[in-house]
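Have a look at this one.
All protein chains but one are shown in place.
Presenting chain A:
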Amino acid sequence: MTLAEQQTTTIHLITTTIMAASSLSLLRRKVNPSILARFQDKQLAATTSAASSSSSHSSAPSPFHPTKSATTQRWAPPAYSLRRQAQLVNEAYADNTLSSLPDGPKKSKLQSRLASASSSSFPDSFFQRLPKSDRKWSSQEIRDHQKAIIADLVTEKGPYVGRAQGIAPGRILSGIFKGRKTYRQRPKRERDIAENMADMEARVKEWRSVSRRGDVAQR
């Protein structure tokens, strides 16, 4: 075999090996296609083509935001629907590559949820037992202890102002988020009853003076 023939064979072997490897990776991708992987491939191709082209655009439009056409002044929907954006964000969060995704409503929503979750989680004291003591804690003391913890969880903004975030474990605190209707209405009800009872003596006296049955009852 001549030198040229050897070089040709070597090159052919190398090319065949590369092609086999790429087709194997493609096969693997096809067998286990990741939505995020496909998105990243598309983004890479888009940025490569944008870099190679002589376009005057400094940055490609985000595929997660609607775009306005310069010619028709009409808004085009985002390239990825909110459902697909949510899928991408969830996969990126699982892969720990959230920062590599372009900005979008689903990404910012997840980031704000993560930020609020870390700040408003249940305090450790909530799950701790009462401090040890030589006597048994009364049920009222246990309730006061839990109420003090719940008071820290009461939110001051949003549609649920004045209510504790989250559903507390335990039978005593079940339904703490909104509370039972009878418990919510109890303070007003007690005020009304107290108001009615304030002049009850006078009303009974008046009834006794007017009613024949009142006369009978007084005997």
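Following the convention adopted for this analysis, a contact is a pair of C-beta atoms (placed from the backbone, for glycine too) under 8 Å apart; a residue touches a chain by one contact, two chains touch by 3 or more; residues count from 1.
The criterion applied here is as follows: contacts and distances are computed from a predicted model.
Asker: Would you mind picking the UniProt name of the chain not drawn here, from "Centromere protein L", "SANT/Myb domain", "Large ribosomal subunit protein bL33m" or "CASP-like protein"?
Answerer: Missing chain, per its UniProt entry: "Large ribosomal subunit protein bL33m".
Asker: Have a look at A:50, A:115, A:148 or A:193 and name the one touching the chain we're not showing.
Answerer: Missing-chain contact among the listed residues: A:193.
Asker: Given the contact definition stated above, which residue among A:34, A:81 or A:211 touches the chain not shown here?
Answerer: The single option touching the absent chain is A:211.
Asker: Name every residue on chain A in touch with the hidden partner chain.
Answerer: Chain A touches the missing chain through residues 189, 192-193, 196-197, 200, 203-204, 207, 211, 213-214, 217.
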